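Every protein chain of the complex appears in place save one, which is left out.
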Amino acid sequence: MLIELTDLPIDVAAVLQAMQADGAGAVNTFIGTVRNQSTGRRVMRLHYEAYDAMALHQLRRVAEQAQERWPMLQKVAVVHRKGTLAIGDIAVVVAVATPHRAESFAACQFIIDTLKQVVPIWKKEEYEDGTVWVAAHP
Amino acid sequence: MLIELTDLPIDVAAVLQAMQADGAGAVNTFIGTVRNQSTGRRVMRLHYEAYDAMALHQLRRVAEQAQERWPMLQKVAVVHRKGTLAIGDIAVVVAVATPHRAESFAACQFIIDTLKQVVPIWKKEEYEDGTVWVAAHP
Amino acid sequence: MNLTIALFGIAREIVGQSQLQLALPTGTSVQQLLRQLQEQYPGLTQLSSLAVARNNEYAQGEELLQERDEIALIPPVSGG
Partner (left out) sequence: MNLTIALFGIAREIVGQSQLQLALPTGTSVQQLLRQLQEQYPGLTQLSSLAVARNNEYAQGEELLQERDEIALIPPVSGG
């Protein structure tokens, strides 16, 4: 299990390397990148902040939940970036390896969906005329 | 749109490069690799054969169907390997880039599922004691 | 009319060659072609499915074949 929170650019090749298993026929990978717009506003860059200890703990827990739900899951990696990101930069990579493909899609989607709900990481979008903490207000 | 049928090892990094788009926040990638077993038998290697012209035409069509179904799909790549593959080798890579994540999972899964149903590519599994064309017989 | 049928995978192995040259009456349908090949090569009837491709598209049984068509037999596909 590869769980990481990093200030450096995420090395996708290394994540894919970690997926290698002779019994795994399917690897699904989700890469979240910084978009140039959000709810119609032009985004200049993003700032990610994390509660490191809890974020790592919760990331590990999400991965473990996936393993319980899909016991055939053979490899799992979740790597999240912190700090200031430019448009196109990779913010998060989730990868799972399973024997068959349906489970790889389901487990990968479960992990990114759950991550977005529970992992204490916060994103501030920077526009030309200000900044907003995403999802902070109703 | 990157559609390829190749005798050479698939360059996953190049496929991911092709997914870059400033408006795309989500990239989903499916990688199919050669497993060391199939229906309980130990697999030594795989042989892939394709009806090249039709396979390329059908691969393109599947990608186009995905674009019709998910008009927000910004980038799509489908690369399939041919020839003899060893355990762990990559047989197929599907990647899609979309603004939001749910569509990236759905479109990628649609493409690999449909590919497996319609694209004229055939896989022969080689065991210690013989070979079998996968799915040929009921 | 003269048709060349390309063969792949297990269909190629059953027939024992990678293409067949056939002389067929004008107006032969896809279904008639399939029936003739299955009679000639009974191993083809054992397959889970057997389709005919015509100019890179899957052909319907009632379609009529034409001399310039690119024809192939498509046994069950197993890509991915």
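What to note about this one:
As written, the chains take the letters A, B and C, and residue 1 is the first residue of each chain.
Here, contacts are C-beta pairs under 8 Å (C-beta built on N, C-alpha and C of every residue); 3 or more make two chains touch, one makes a residue touch a chain.
A quick note: this is a predicted structure, and the numbers were derived from the prediction, not measured.
Within the full complex, the chain left out of the display contacts the shown chains A. Only one of A:Glu4, A:Asp22, A:Glu49 or A:Glu126 touches the absent chain when the whole complex is considered: A:Glu49. Annotation for chain A: contacts to the undisplayed chain at residues 32, 48-51, 53-55, 57-58, 80, 91-92, 112, 115-124, 133-138.
Note that only the chains that are shown with their structure count from here on.
Each chain gets a centre from its C-alpha atoms; the one nearest the centre of all protein C-alpha atoms is B. Taking each chain's centre as the mean of its C-alpha atoms, chain B lies 25 Å from chain C. Shared interface positions of chain A, i.e. residues touching 2 or more other chains, are given as 101. Among the residues of chain C, those touching two or more other chains are numbered 80.
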